[in-house]
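For this view, one protein chain was removed and the others were kept in their places.
Let's look at chain A:
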Amino acid sequence: METIENMANTEVQFSEQALNKVKEIIHRYPEGKQKSALIPILHLAQDQFGGWLDVPVMDYVAGLLQIKPIEVYEVATFYTMFNTKPVGKYVFEVCKTGPCMLNGSDDIIKYIEEKLGIKPGETTADGLFTLKPAECLGACGYAPMMQLGKFYKEHLTREKVDQIIEQCRAGKMELN
């Protein structure tokens, strides 16, 4: 039987530390219900393998959890946080739902489009930025806002967007 240890020879490979985390996560669910660990482990995988889930990565995760690859594809394509195509290093997920719209999210999105020369869904040629309009992120009282990596940037203004872009370009933006 394949175990976490003897998966070690495949191309896609979690770090030792990540593998320990995988084991710890699987342990949270009852015996035999390790499929429950799928979403948490896909998060780990996306963080570790370049911000998106390529097919070999999904197959690797399927192997770790001893489930069929299709079970992983089904999940990866259902949830908006999983990228099944490459994205830029900095993904600006700007909320555009009602409450943010009331506070000017349209203008912020337009400003980012102009400033970076990309349309929603696109990535800049240098691979640094992706603009991804998002639905309500639970920050409606602090609108307009965007998610960047693990964190929220709230009360956005054009000036604040300038600063964020500068920080990213200087490699000083914390994502994790």
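Note that a residue touches a chain if its C-beta (ideal position, glycine included) is under 8 Å from a C-beta of that chain, and two chains touch if they have at least 3 such contacts; residues count from 1.
FYI, contacts and distances are computed from a predicted model.
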{"item": "Which of \"Hydrogenase\", \"Cytochrome c biogenesis protein ResB\", \"tRNA N6-adenosine threonylcarbamoyltransferase\" or \"NADH-quinone oxidoreductase subunit F\" matches, in UniProt, the chain that is not displayed", "value": "\"NADH-quinone oxidoreductase subunit F\""}
{"item": "Which of A:21, A:96 or A:160 contacts the chain that the document leaves out", "value": "A:96"}
{"item": "Contact partner of the left-out chain, one of A:15, A:80 or A:157", "value": "A:80"}
{"item": "Interface with the undisplayed chain - residues on chain A", "value": "28, 30, 33, 35-40, 42-43, 65, 67, 71, 74-75, 78-82, 96-99, 101-103, 135-143, 147, 149-151"}
